[in-house]
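With one protein chain withheld, the remaining protein chains of the complex are depicted in position.
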Amino acid sequence: MTGAPYGAAFTQWRAGCPDAWHAYTHHAFVEGLRDGSLPRPAFLHYLVQDYVFLVHFARAWSLAVVKAETLDEMKICAGTVNALVNHEMALHVQTCAGEGINEAALYAACEEVENLAYTRYVMDAGLQGDFLDLMAALAPCCFGYGEIGLRLARSAAPDTPHRAWIDTYADDGYQSVMTSVGQMIDGAISRRLGPDPVRAPRWAHLQNRFSTATRLEIGFWDMGLRGS
Amino acid sequence: MTGAPYGAAFTQWRAGCPDAWHAYTHHAFVEGLRDGSLPRPAFLHYLVQDYVFLVHFARAWSLAVVKAETLDEMKICAGTVNALVNHEMALHVQTCAGEGINEAALYAACEEVENLAYTRYVMDAGLQGDFLDLMAALAPCCFGYGEIGLRLARSAAPDTPHRAWIDTYADDGYQSVMTSVGQMIDGAISRRLGPDPVRAPRWAHLQNRFSTATRLEIGFWDMGLRGS
Amino acid sequence: MTGAPYGAAFTQWRAGCPDAWHAYTHHAFVEGLRDGSLPRPAFLHYLVQDYVFLVHFARAWSLAVVKAETLDEMKICAGTVNALVNHEMALHVQTCAGEGINEAALYAACEEVENLAYTRYVMDAGLQGDFLDLMAALAPCCFGYGEIGLRLARSAAPDTPHRAWIDTYADDGYQSVMTSVGQMIDGAISRRLGPDPVRAPRWAHLQNRFSTATRLEIGFWDMGLRGS
Partner (left out) sequence: MTGAPYGAAFTQWRAGCPDAWHAYTHHAFVEGLRDGSLPRPAFLHYLVQDYVFLVHFARAWSLAVVKAETLDEMKICAGTVNALVNHEMALHVQTCAGEGINEAALYAACEEVENLAYTRYVMDAGLQGDFLDLMAALAPCCFGYGEIGLRLARSAAPDTPHRAWIDTYADDGYQSVMTSVGQMIDGAISRRLGPDPVRAPRWAHLQNRFSTATRLEIGFWDMGLRGS
């Protein structure tokens, strides 16, 4: 099998950095979620950092609304921001509350260097470049989690304690948002780079954005495993 | 009476530019909406430009999410972006469709200089300054329309053809969002400038942002009256 | 004759909006500089607004350094910022001082709506788009003043009191900077859009940036003529 079907650009970008993509989506952290062997402190450390990540990820999708050039781009990005800020972060808060970590503590958590590097790289991709630069940097997280969710939903140990995490991303709702985001990105690329974007001079640059963000995802899992 | 109650900062800012505020909220264009004397071409010209305005206004509220520093700020701003992009713009599109103007035409309309000046000034207030600079530049539109809506709902001619426009802003939903936005702004100011913000060195600068945006609102009505 | 030779992109963009370009570069304000008939109050009004313009123009060229993606782009843009802030603005200040207007007064001058519209449109072109969007919006001012300077140096009335203004832009130094900027822009375009940029899907968008900025230049001269 060849990974999740979130559109042409994603398929191309993923094929452009196969080793990094595999290292990200089959990371020991992910395998620990799948077979249930992930140490609890590692999971909690990840959860807290991931909340801070979501804050900046929502900021980055907001920057995408600032940079959008069509109604369709604006609508998808604005919907994503709202889903992140007013729904997904709330879910995260609930999970963390169950572990005795309250929202203010989450918001104020000290960011690890891997978290800073990833989120601020994405923000700066948007400031330095255009809408496509930002999309290429946002794509690995969105689509990678979708792909991991799908794979783990099929293959996770029945007794893994991380079923709720897996379901969040395997969920039809998440998957259908990813399909819309993939279509929107394909449209955005085609409007700016034409029908054969891979031959456009900017393609290598966009691939580099995607590959760098994928590399930073690997670092994020490493950080999770390292624990606090 | 002294205008709509959207919080302490707004009350202060409005009192800081009374002539401009009156010229904006009691502009001949507004009086034309109230008594029904506004020429139809002026209203249509305004509607089209206002749609383009909303696009950039939504971009500016998205920039506010980028610049927010607390969860509460993020949530209010993200909700506003979503309301603008996925609801208010749709209403506008409906109204315009009733006049035979479709959405693509709206999005592509040639922006008048008054529209460019206002919307890009607000965006740049956000890029140059911090969250408060952006809020001070966004406030006149939000709160001014709320205040105009309330006044016209009480005083409009029974047969004005602009009842729907008036109701949009006099509406409890709009008013309650404005109350939340006002509270959020007061909180944002207090967190950054302390309990006596009017004495903070930055206050004159923020007042200048508000006054300039108010001046640009007057220009926007002038443009509407001028017709296309 | 075909205008000043500042590179392929400029030649193309200028040809893409011939009427607006002519209205800008042969505006009554320009003709008044040429034959000496420009009323003094109009010139002074323009000078003060142009100083405020330079402040934001320098900010826009700084944003270009933020958005640059090669060393060459960074070097040219950083040199331009420094020339604007630490030299050209000083010249302007000198001229204004000769008219009894000091620098603080200049910096604090109330911006006319045409000035706000133009400068903030350019800033936002940079925030919304990429380096090319910003270059297309910056080009009309840079190259148009160069072209006007050259034409007026050849054709101005011997007794026009505006010889110093004309010389500023006809000057070899200014012309040679414009040649470098033109080459840099051509390189930047070729790196991003390939050898046949006019056929790239983004070209119409860039032309629109250039045409809009040209239209805003016309408004700037109108404002000058209107006086304070």
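Labels for the chains are A, B and C, by order of writing; each one numbers its residues from 1.
Note that contacts are C-beta pairs under 8 Å (C-beta built on N, C-alpha and C of every residue); 3 or more make two chains touch, one makes a residue touch a chain.
Predicted, not measured: the structure shown is a model, and the values here were computed from it.
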Response to the item:
Considering the complete assembly, the absent chain touches shown chains A, B, C
Fill in: Selected from A:36, A:187, A:201 or A:219 as touching the chain missing from the view
A:219
Practice prompt. Specify the residue from the set B:8, B:200 or B:225 that touches the hidden chain.
Written response: B:200
Discussion item. Please output the residues of chain A touching the missing chain, sorted low to high.
Written reply: 59, 113-114, 116-117, 120-121, 123-124, 127-128, 216, 219
Worksheet item: What chain B residues would touch the chain not displayed?
Response: 66-67, 69, 127-130, 133, 190-194, 200-202, 205
Discussion item. Contact with the hidden chain only, please: which chain C residues?
Written reply: 55, 58-59, 62-63, 65-66, 68, 70-71, 74-75, 77-79, 81-82, 84-86, 89, 103, 107, 123
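In this section, only the chains that are shown with their structure count from here on.
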Discussion item. Building nodes from the protein chains and edges from chain pairs that touch, which of line, ring, star, complete or other describes the result?
Written reply: complete
Discussion item. With a Cα-based fit, what is the angle in degrees between chain A and its identical partner chain B, given to the nearest 5?
Written reply: 180
Worksheet item: Approximately how many whole Å separate the CA-defined centres of chain A and chain B?
Response: 34
Worksheet item: Counting only residues that touch at least 2 other chains, which ones in chain C make the list?
Response: 127-128
